[in-house]
Structure formats: C-alpha cells, structure tokens
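The complex appears here without one of its protein chains, the remainder shown in place.
Naming follows writing order (A, B and C), and every chain is counted from residue 1.
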Amino acid sequence: MTGVAEPVLDIRNLRVTFTGGAKPVNAVDGVDLSIERGEVVALLGESGSGKSVTLRSILRLHPAKRTRMEGAIHVAGTNVMALEGGALTDFRGKGASMIFQEPMLALDPVYTLGEQIIEAILRHENISTSEARRRALDWFERVRIPSPERRLDTYPHEMSGGMRQRAMIALALACNPKLLLADEPTTALDATVQVQILLLLRDLQRELGLSMLFVTHDIGVAVEVADRIAVMYAGRIVEIGSVRDVIRSPRHPYTLGLLSTRPHGGRLSGNRLPTIPGSPPDLANLPPGCAFAMRCALAADACRIAAPEAVEVGPGHQARCVRTAETARPAGAPAGVSA
Amino acid sequence: MFTYAAKRVLMTMPIMIGVSLVCFALVHLAPGDPLISVLPPDASQAIKDQLMVLYGFDRPYYEQFLRWLVRAVQGDLGTSIRTGRPVAAEIFKAVGNTLMIATLATFIGFVLGTFFGFVAGYFRGSWLDKLASAAAVFGVSVPHYWLGMILVIVFAVQLGWLPPTGAGPGGSEDWRWNWVHVQHLILPAVTMSVIPMGIIARTVRALVAEILSQEFIAGLRAKGLPELGVFRHVVKNVAPTSLAVMGIQLGYLLGGSILIETVFAWPGTGLLLNDAIFQRDLPLLQGTILVLALFFVALNLVVDVFQSALDPRIQRA
Amino acid sequence: MTALLEVRGLVKNFPVNTGVFGRPKSFVSAVDHLDFDLHEGETLGLVGESGCGKSTTARLLMHLVAPTAGTIRFEGRTVGTSELPLKAFRRQVQMVFQDSYASLNPRLTVAESVAFGPLVHGVSRDEAAARANSLLERVGLDPARFAGRFTHELSGGQRQRVNIARALALQPRVLILDEAVSALDKSVEAQVLNLLLDLKEEFHLTYLFISHDLEVVRFMAARVLVMYLGRVAELGATEALYTGSRHPYTTALLGSLLSMDPDHRAESAPIAGDPPNPIDPPAGCRFHTRCSFAEPVCSSRVPVLTPLGSAHSVACHMSEPGSGHGCAPQRAA
Partner (left out) sequence: MSAVPDGVVAGVAIARSPGYWVTVLWRFSRDPFAVVAALVVLGLIAMAVFAPWLAPQDPFHGMSLRRLRPPGSEGYPLGTDELGRDMLSRLIYGARISLFMGIVPVFAALAVGASIGIVAGYVGGWTNTVLMRTMDVFFAFPSVLLAVALAGALGPGILNSMLALTLVFVPPIARVAESVTTGVRTRDYVEAAKASGAGALIIIRKQVLGNVLGPIFVYAMSLIAVCMILASGLSFLGLGVKPPQPDWGLMLNTLRTAIYTQPLLCALPGLMIFITSISFNLMTDGLRSAMDIKA
C-alpha cells in the first residue's frame, strides 16, 4: 500500500489518428487526463472535438487496422495499450465499461435485455446462469425499472427510451467495473427523462463510489454530474478545472464563447446571441498553432505558430492559451466573443 | 403470431387465384389447335367436335376456367392428352423426384453460401473476401446447364466416377436409398446448388458487413465479449433473413429445374414440363405450371411466417 | 393583432396494426383537437417532448399530411378550398425541416434547390437564379463558392442556411421552423438563431418556432404553446408562462431545465416515467398518468382549454371552474 492513491484513469499524451480515409484524420491530438477514485469528470465538446474518440480509446474500441493510437492509458494500474487478446476482453466490461448514447442502437435487437446482461455477467464471473439472472434482476431493481422481472424478458424495441437507457446502465454496472464511461447518455432522451437518468447516475455514483468519465456536448448536463470539467476542441483539452472554476471563471476563449452562446433567460427585444464566428477546423488539415486561433478574437501571432502549452490559472485549473491574462475576470463582458 | 399467419394466408388467396388465372390463360395463348397432338391429321370434323366437347374446349373461356378451377381445388387436374393418365398422378410422382435433388441442392448451396458469405463479410476488403466473393459471383454467373455438362464430361466421361444421366436402374419407378441410386443424385444436385450458393453468399456477405458496422457490435465488445461471442450475435442477427432466402431459393429450384433435368435426364417436373411443351399436352402443361407456382406461393408464405417467428423485431400483432 | 393563421379542431390519427381484413385495429392519436391562432408578425413557440405531435402539426399546417378533421384558415380564407387553393397558400407559408441533410436533394446543387420553388411558381429561369444567389448571400453563403455545391459537401450549419434560403425563395409571410436548430452544435445554433431574428425583421416574417428546447423557445418566441400527447396543455405569453405556469406538465417541463449552477443541482426529478405511447393514449386528461395532482375527474373527462387572462389559457381541471377537481375554482355565479 502506497500513500498516494493511484488514479483510476490515467491518460498521457493520447493521440488517435484514423488512417482509413484519403487523408489521415487527427481525431485526438495529445490528451492528458486523470481521474481519481470516486471522481466524475465531464469531457465537454462539440461534434468532432474528439471527446467520444477519447472515450472509446479507453476500451480500445477503434478498429485496429484503420486507427493509429499513441500515448499511454492506464486504468487502475492496468496498461490498456499493452492488452491483447483475452486480457483485453477481460478488461472490457470489468476494468472499464461503457454506457452508449443510443441504447436502441447499442443493444442487440434480437436478444432480450436479460440475456444481454446475463451474457456479460457470465463472461466475467464464474457463476451459474440462474445466479447471473438473479444478479441481473437485482441491477434492474437498482436502476429503478418498474416490474423488473417481466422487463428482463423484453426486447430492446419493446421498451421506452428512458427504460432502455436504465437497462443499458444496469448492463454497464453488472460486473462492478472500476471505471464507468458514459458517452452522451442523455442526449437522445426527452428533457423530463434526462433529469431522471442524470439523478439516477448521480445516486449510483455516490452509492457505489464510482469513478466516471462522462462525455457530453451539453454544459448543463456536465454541471449536473461532474466534479471536474475538461473542455475539448479539435482533439485537444483546451481547459480543465473544477466545475465551479470552469463555469464561473472560464479562461480559454473557446470555453468563454461556449458559455455565452447559450440562450438562457428571456430576450430583450433587438438582442442577439453572442456567437463564435466560423466553424470548427478540418481534422485532416489542422493548422500548426492553436486550432481555435482562426475563430478567436484574442488571437495573436504566437497563437498561429505553435500549439500553446497548458497554463496553470488556478489550483487544478489549466487552460491551453497564451492570452489567459486577458481572459481573467472581472473585465466586464467576456472577451473573445463577438456580439 | 396466429393472427399474423392468418392474415398472411388471407393475403395469399388473391395471389393464388391470380396465379391460377395466369396458368389458365397461358395455355390459351398457345397458337394452334389444342387437339393437334392427339388427332391424326386426317381426322374427320365429327371426331374433332366430339373430342372438343370431351375436353371442354367448346365452352366459353370463363366457363372453362371456372370448371377447371373447381376441379383443380378438388385435386383433379384433368387427363393427360398424351398418356391418358390423370395429370395429378403424373405430377405427384415428378414433384417427389424434383424435391429430392432441389432439397439436396439447397442444402449444399446454403452450407457453402453461408460459409463464403461469413468469410467475405468478416474479412471485407481482404484477399479472403475477394476469394469468397469470386465464388459467389461464379455461382450467380455460370450457366448451370453448361456447368452440368462440364461436370458430366469430367466426372462421368473422363473419370468415370459417377453416372452421367438418369435416375438409376429401373428409373424413378424403382428408386431405393442405396449407393447405386444415390450416386445419380450427386451431379444434378451439385450443379443445381451453385445458384443458391451464389445468392446466399452475396446476401450473407452484405448482411454480415451491415451488422458488423452497427453500434451494438461495439456494445458487445465493450462488455468484454471475445470475437467468438460477438460472432454468435452476428449469426443470430443474420439467421432470419438468410433462412428466408434459402427457403425462397428452394422454390426457385423446384420451379426452375427444367434445364438441369434436361441435361441429366432426371425424371422430375422439369422433364415432365419439357414433354408437355413439345408434345403440346395442354392439360399436363397447365397442371404442372399450376402445381409448381402454387408450391412456390405456399413456400413463400411459410418462409414469411417462419421469419416473423424468428425475428423479434417484426411486429406479430 | 389579427390572426394570420387560424387553426380549429385539427385532428390527425394514423392507423396502425391492420387486422385480418385490413381494417385498422388502433390509431396513433398524433394530434387531437388542436386550436390556436398565429398572429401577423409574431413568433409562436411550440414545445413538447417526442411524440407530442409537434412535427405532425407542422406537416398538417403545410398539408403534407391530410388532417383527419379540422380546418386551417389563412387571412380568413379556408386553406385547400376554392377560397385559397393549396398552391397559393404554400406561396405564403413555408417550412424548414429538422434534418438539414434529408431535406436537400442530394442530386441538386444548392442553387438549384433554392431556385426550385420560384421556377414552380412561374418565375423565369434567370430571375429564379438571381433570387437564389441573393438569398444565399443573405443567409451568409457566398454564392460564388456555394451555389454550385452539393449537399454532402456542406456542414450542418451551412445546410440549414440553404434550407432557410430555400424556404424564403417564394417570399412567404409565414415560416414554420420544425426543430430547425436542434441538430446543430451550440455555437452554430447561436449563429442560425441570430440569422433567423435578422431575417424576420428584414422580411416581416411570422414564425411558428417548433422545438423541444425550452431555452431556445424562450429566446425566440413571444408566445408559447405547450403540447402533450397531441393536445394543447397550456398557451400563453412567454414570460408569463415561464414564470407562472399553471399546467402541472408545463411546470414539470420547466423544472427539468438544468440549472447551470454547480451549487444548485437538481434534487429530484419533477415527474417520473417516460411520456406514454401515443397509441391508445390515456383517457380523460392525457397527463393524468404522470400528474401528482390527479384526481378521479382527470381520468374520466377531457379538460377544456380555459382562459386565465387576456393571453393565457390552460387545459387543466385544476384551473377549470366547476370541473370537479378539488383544487378547481368555483364556477362564477
């Protein structure tokens, strides 16, 4: 036993390149991230920012032939990049497991939910089928599925969206994984159902002391579940810090922009939303410097030459920006955003 | 489930009636005198008229059709002009013979086809895919009657391993399940199997590739299933459609056996059809086509109901 | 304000599950007795969860699906009759679809898609092309670069701009925006919302803004109509409704909004369960199965849309005088 607790997840300089197309696509471009035991980190970003790719890398779900992965990933001491064959499949579902965005697509349509959960349990535990079924039923009760006994024998398409996602959560937790990965688990759900699932995840997380990496594009969702938020843009984490720091005093111009473009509250007549101009860069054709520079009002020459290093802007709060001095509050209106 | 089957049966009724109508009309498309094959060229008009009345050819078409239909429903397909025997009995015997090679051919085709299909779908883009796909393209491209001839040349004429034609000693009248007879099955069945092999291989390849690209495959891997476990799921997803294709292929072989049976002189429905056409034996022609088409319709129905029972996604209300 | 578009008693049932003899056994009750007015120059928000009939309403208004019952009047003339033939109506009312990719023909260039409407209405080829180019310019797409492109070469935001240009090509007075920004990233969504505000001013447009996102509706709309399982739950001026909702469903929907404040996270879910299946919806008030105030009357009688003030009405037994619900006000003497 060492004094310092080992992080549950430790990612060092992860790079993921998809080589299947005409040009290699740099989906993840040097990500460092660690999650402590019992901690929830939200990976926040828009489509194409590399957040889901990062998440799937942890289970090595990308097709090996068309993907180049570099860097180091450790989950509770296990070197994930070195796992092969049976060791890799042992790790998946047990070391780390995953909740998908669309349970309708992520569950096999021709097997019942019970069969799919029992299959996962039997894969990792040496117990009888009836024991596994009891365990599955127990998980159905814990994710608060009404009449769980009956629901175990239904097919995915026979359930409503919220119930399917609960079943997906039961499946992911069935083998007591050390790390839970969630890929936009509430995006496909209605607002009234989304809250229920978020609360369920938070309760289970507290109860079981889960460590969780939660990918989302919705800041509100991230605020609701996370201890820390990591903001991704064009394959890099541009800002990371506690929820309070990132939401109340964002220091990267992209985070600032993202927070202010959200319509909230009513609109006074004639008001327009602040926007980030332009659109995200082409991942097959990234500029040499900061990928956000071409949309950034604060961009200087230095931004376009080399990718900025992470700057410590507070305790545990970092931003990959050379102009963090300018983004510090209380400078009135948030900078880096054109109205 | 039962409602679904009942609904399907009901939906099939108009098709069956349409099929009967087509079978009936088909024969009346035929130019020339329907009695040409039984009458001597110098037959008197009186005899001609007498026979016309006997076979019912003198009545209006709709009446002929209705009479024919009513009798067909009762299992009476008329009398063969050429042999004078009941058409139903002739067809019954021939259907049995055709069913024998068609079933064997479908089985061989299904086994090989699913194998090639899975290999090609799993290793899409690799040389294994190219090889398996080549086998599939061969299956759907080769003129099977020609392939039959080639096989006869190689295995019967050159190597002398298998008999070239026929159904063995005593023909189909004296069929036994022994090697002397069974070896007559091999060449026709293998020849016939290339078409279902090709079609099933192509279908399975496309299905496997499509299923492997779905998100739930990532879901299965994420929960730690090894490739063999994932494969089991792929099989269960592919099964309903590929079994349905197999069933329909059996129907195609039954109806399309004429070319193979001609090459191998196999005494099945195809040979019967061939005789009926060239001897202008209209009742026999009509009856054979009707039985084969209705068989195909019924088979489609069974396949459909079976598929819906197998696939939980299909609404069975 | 005059009502530009009046919707009265709109009903749409989709048959499902035909029986043995082809008779439908059950219906999806997608829209059930919908009444509302759209006033000239306003933005009316239409909110609700999946399956509440928002998109069906949009398609009914455009007559893309035939209503089971009900009438739609434009400037007092009944649509689809000799008073106002469909083609003339569709020149006045246009629609932007949610799926920006599926709503553009993959075989046509951007300019061809935009020019299609004017050509159909007899505008000359040159005039239509010129109109397409100027609209593309107006929605922020340089025609020199974009007019000759195909759908798959554009980003989601660019495609939705093309769809907006296409809808404007007939110079309509009303635009139905069916989840027009829902599929876009937040930063792009803001750009498109601003564009919609600018266009409304410039072309004096009236919007029916359909969305599941309450924040966006609050930003865009002056009045909001809340739908639940095909029926109107509540209708009112945006701020009045957002701050003083009277229907338990509206309250629950607003309560499901995430706080954005790390110190005030959600404590409990405002309502449990998923929206019920619109096939065979609950009898009486369709919300009673999820409502914590439900009483026997709620499951037996359909609540009437009751006016509460000048511009606020609600379909709830608790607000309907003499409805028999314990919380209902007494009937006025």
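What we mean here is this: contacts are C-beta pairs under 8 Å (C-beta built on N, C-alpha and C of every residue); 3 or more make two chains touch, one makes a residue touch a chain.
In this text, all values refer to a predicted model and were calculated from it rather than measured experimentally.
For the chain that does not appear, the touching partners among the shown chains are B, C. Checked against the hidden chain, the listed residues B:109, B:224 or B:255 yield one contact partner: B:255.
Of the listed residues C:29, C:43, C:109 or C:187, the one in contact with the hidden chain in the full complex is C:109.
Within the whole complex, the absent chain has one touching residue among B:119, B:246 or B:289, and that is B:289. Residue-wise, the contact with the chain that is not shown comes from C:130, picked out of C:16, C:130, C:183 or C:279. Of the residues in chain C, those that touch the hidden partner chain are 59, 62, 64, 86-88, 90-91, 94-95, 97, 99, 102-109, 111, 113, 116-117, 120-121, 126, 129-130, 133-134, 143-145, 147-150, 152-153, 163, 166, 169-170. On the side of chain B, touch with the chain left out of the figure occurs at residues 14-15, 18-19, 21-23, 26-27, 29-32, 137-138, 140-147, 149-150, 152-153, 157-158, 251-252, 254-256, 258-259, 262, 273-274, 276-278, 285, 289, 292-293, 296-297, 300.
Throughout what follows, only the chains that are shown with their structure count from here on.
Centroids of chain A and chain B (each the mean of its C-alpha atoms) stand 55 Å apart. Our note on geometry: chain B versus chain C, Cα centroid distance of 54 Å, whole angstroms. Taken together, the chain B residues at the contact with chain A in this complex read 214-216, 218-226, 229, 233, 236-237, 240, 311-313.
Interface of chain A with chain C (complex): residues 46-47, 160-163, 190-196, 198-199, 202, 217-221, 223-224, 243-244, 247-248, 257-258, 261-267, 272-277, 279-280. For chain A in complex with chain B, the residues that touch the partner chain are 56, 59, 61, 86, 89-94, 97-98, 100, 102, 105-111, 119-120, 123-124, 155, 157, 171-172, 175.
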